[in-house]
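A protein chain is absent from this complex, but the other protein chains hold their places.
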Amino acid sequence: MSPLHFLLLGTLLFGIGLVGVIARRNLFVVYMSIELMLSAVNLLLATFSRIRGDEGGAVLSLLLIAVIAAEAAIFLAMIIALFRAKRSIDAHDFTQLSQEHNA
Amino acid sequence: MSLALLILLPFGSSLLLGMLYLFTSLRSERLYALIGVGAPLLISLIALWLGYGQLQGAESLHVSLFTWLSIDALRIEFALSFDHLSAVMMAFVSVIGTLIHLFAVGYMRGDAGFGKFFAYFNFFMGAMALLVLADNPIILFIGWELVGLASYLLIGFYHRESANVTAANKAFIANRVGDFGFIMALVLLFGAVGEGGFSFSAIEAQIYSVDHALLSLIGVLLFVGAMGKSAQIPLYVWLPDAMAGPTPVSALIHAATMVTAGVYMVARFDFLYVLIPAVGLFIAVIGILSALLSALIATMQSDIKKILAYSTMSQLGYMFVAVGLGAYGAGIFHVFTHAFFKALLFMGVGAVIIALHHEQNIFKMGGLRRFMPLVFYPMLIATLALSGVAPFAGFFSKDAILAAAVASEYPLFGVLGLVVAFLTAYYMMRLLLLVFVAPAKHRHTSLHVSPYLSLPLLPLALGSAVAGFWGMGGAYGGGDALTHFLSLSDYAHHLTHKSEYLLALLSNLIAFAGFALAYRRFASGAREPQPTALFERWILERFYVDALYHALLVVPLRRISLWCERIVDDRFVDGTLGLFSGGYRTLATHFSTLQNGNVRHYALYFLSGVSLLSLLLLWRL
Partner (left out) sequence: MSESIIFYVLALFLIGGASGMITARRTIFSAASFMLAMIALAGMFALLNQSFLFLAQLLVAVGAIITLSMLVIVSVNISERYIPKEPHLGRDLLLGVVIAAPIVALIITALRTHFAASFAPIPDTFGTLASIGATLFASWVLPFELISLLLLAALIGAVVISRKGERS
């Protein structure tokens, strides 16, 4: 079991999360893809910590879990708000950043 | 100082008139006329006084006002000189110019642009004075150009009619072609002798060191300039059209100022042309061809002013024959006498035109002798003088030219000159008869002629009658006084007295033959000619030279311009610009669809960028 396996796995997970963010329109899936990417980073941090024998990496990973929790709280609240506003969880329905849809 | 005054007075009064006209509401014709005629009157007095001094054998005057240019070897003084040649030119230019100014007061009465007209007119005089008094070719060229500008302004004086503007443009453009030759000649001349000073006397001193071929080229190029200004083949086309200007302008251009500039310039460069007789021969050929051609055209014209225009061109041809054959004195002599009777003719014609409310067709006139004797008799004298009838002024000068032509190695010039003399007598008598003698074709019963219009004719009539005695040749008891006074480097041969008498007799006979033919055909009136024979049509269409220019120059140029407009401009320039603007618009449209407010797409673009950067890094690592 070399560390490289863990690093490869973490990067692959990150890539899968990226693909999810790019490809999916379902807000829930987008949200979970972001969670996946964060978790992939978490795995990498834990691996680094193990490679160096330094527990700082593990602490950082722990703090990251807290960040993930905070992000989840905000994201879910937003999904609820968006769903209430438009009765939709399709990312394509929310285009208010562009000028023409503002009016 | 008085020399500078000759220049400053007309320019100053022109400026003053222009200021008054532009910046004040003063429209008093008296004031404008006082200033406008006063300035030329003053300069004529000065010019006559200075000229009298020259006659008494005073040294020629030189004044250097300031250094105009000083760049390395190029050192141009703004210098004026007053020698015998300038004295003669200046005298008749200023005196006749003054009379024409006086005439213009009557002619332009009531015109809205009265003040403007006199501003231009004085400007014209000033430019001509500068041209005549110039001490070096550069200053002469400045005067030359200013004369061109003034003529442009005056020909297009009635600029609300586009035909007049076209005529003014034509004059200007034809003159520019000539000026190109002139300036090229000056450049070459400067290159050859500029190091040792560039005044006329300095050039004369060095002229022998110049290569003969280069000198010939300079001579020809200078003459190209003269062709433009003095309306010789092939640059004469502007002169007939220049009749669009008010009649005093025609008088000034034809008699006193502009067209004589070419002859003057050749005479001024006599020291140069003496060395290149072959070029002189070329000048003479152009001169005689112009004379013949324009005399032929004049016989068929029905516009009274155009007849005189072609007549001027024809007489200028004579002058160029003279200077071309080395008879510079005779050439200037003819310039001098011609100024009197041609000014008179134009002013008389102007009076007729005013009296008939701007009718210019001679076939619609007639019987005017009764109404305006003060115009008719001076014009009769002028006609006799122009036709070379002894002892009027034109006889002596024309005779001097013909004598030089006959005595030269090419007597053909003399023969053709006599033919031109016959034609001249014919068309002048034709004009006179149709206007004054033939049965009237109009309904006017009384015609008023302002004294401003008729009085200036009288001194000119006197001049036309007696001016020739000054230059009377030895055969008639004179002593070629003018020619000796001018002391130009003549190399023409002289005839024996006997053959000179014979020539005089012949030319007078020929003139009377011309009169007789005209009298037979036109004394009892005639209808406007309908050209039947091919030759007549050719003449009426002015030998199709205008058409030829049109086909050779104007049409191709217009084609090229149109091609440029359609292909180069539309397709190429506009197309390129359109590509930019259109491409930008298209791009913008496409980009605006990219910016659709969909955050997911924004993330896509951003990640695509990151992805491409990653690829780049991977490739570089």
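As written, the chains take the letters A and B, and residue 1 is the first residue of each chain.
The definition used in the following text is that a contact is a pair of C-beta atoms (placed from the backbone, for glycine too) under 8 Å apart; a residue touches a chain by one contact, two chains touch by 3 or more.
No experiment lies behind these values; they were computed from the predicted model shown.
K.L.:
Against the chain that's been left off, what residues of subunit A make contact? List them.
P.N.:
The list for subunit A reads 1-9, 11-26, 28-29, 31-33, 35-36, 39, 42-43, 46-53, 55-56, 58-63, 65-74, 76-85, 87-92.
K.L.:
In terms of residues, what is the contact footprint of the unshown chain on subunit B?
P.N.:
604, 607-608, 610-612, 614-615, 617-618, 621
Just so it is clear, only the chains that are shown with their structure count from here on.
K.L.:
Going by the contact rule set out above, which residues of subunit A touch subunit B in the complex?
P.N.:
18, 21-22, 25, 30, 91-92, 94-101
K.L.:
Using the touch definition from the top, list the residues of subunit B that touch subunit A in their complex.
P.N.:
Residues 595-600, 602-604, 607.
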